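Encoded as C-alpha cells, the structure appears first; notes follow it.
Left out: one protein chain. Kept in place: all the others.
For subunit A:
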Amino acid sequence: METLMILLIGVLVSVATYLVLSRNVIRVILGTAVLSHAVHLLILTIGEVKKGEAPLLGNQTADGPYTDALPQALILTAIVISFAVTAFVLVLAFRAYKTNGTDDLEKLRGDEYD
C-alpha cells in the first residue's frame, strides 16, 4: 500500500511541476494545489497506512497497537492553510489579470529593473 501511495505522490509531484513551470498563472496555481495534495498524501504515508486501533482514551477493549493520529492532525492543519492560500492567490491572480491585462507570466516579468 505504501509503495502505491509513494508512486501516486511521485506522479502528482511531476504533474504539479509541469503545471508550475508553465507561463499561465492559473496553471501555476493549479500546480501549487496539486503539490499540496501530494504533500498531504506524503504525510499520511509516512504515518503508516492502516495499522492498529483508533487511539482513543476510552477505548479499553482494544489492546494496541494503535494508529499514530498525529499525521492526520498535521494534514488537517495543512489542508486548511493551503485552502486559504489557494483562495487568496486565485483572487490575487484575478486582480492582477484585470489590472495588468495579461495572465502570461513572461509578460508579468516587469521591465523597469532589467
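Just so it is clear, a residue touches a chain if its C-beta (ideal position, glycine included) is under 8 Å from a C-beta of that chain, and two chains touch if they have at least 3 such contacts; residues count from 1.
Operating definition for what follows: contacts and distances are computed from a predicted model.
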item: Choices "Monovalent cation/H+ antiporter subunit D", "Isoquinoline 1-oxidoreductase alpha subunit", "Dihydroorotase" or "Peptidoglycan glycosyltransferase MrdB" - which one is the UniProt name of the chain not shown; value: "Monovalent cation/H+ antiporter subunit D"
item: Hidden partner chain, residues of subunit A it touches; value: 20, 25, 28-29, 32, 35-36, 39, 42-43, 46-47, 70-71, 74, 77-78, 81, 84-85, 88-89, 92-93, 95-96, 99-100, 105, 108, 110, 112-113
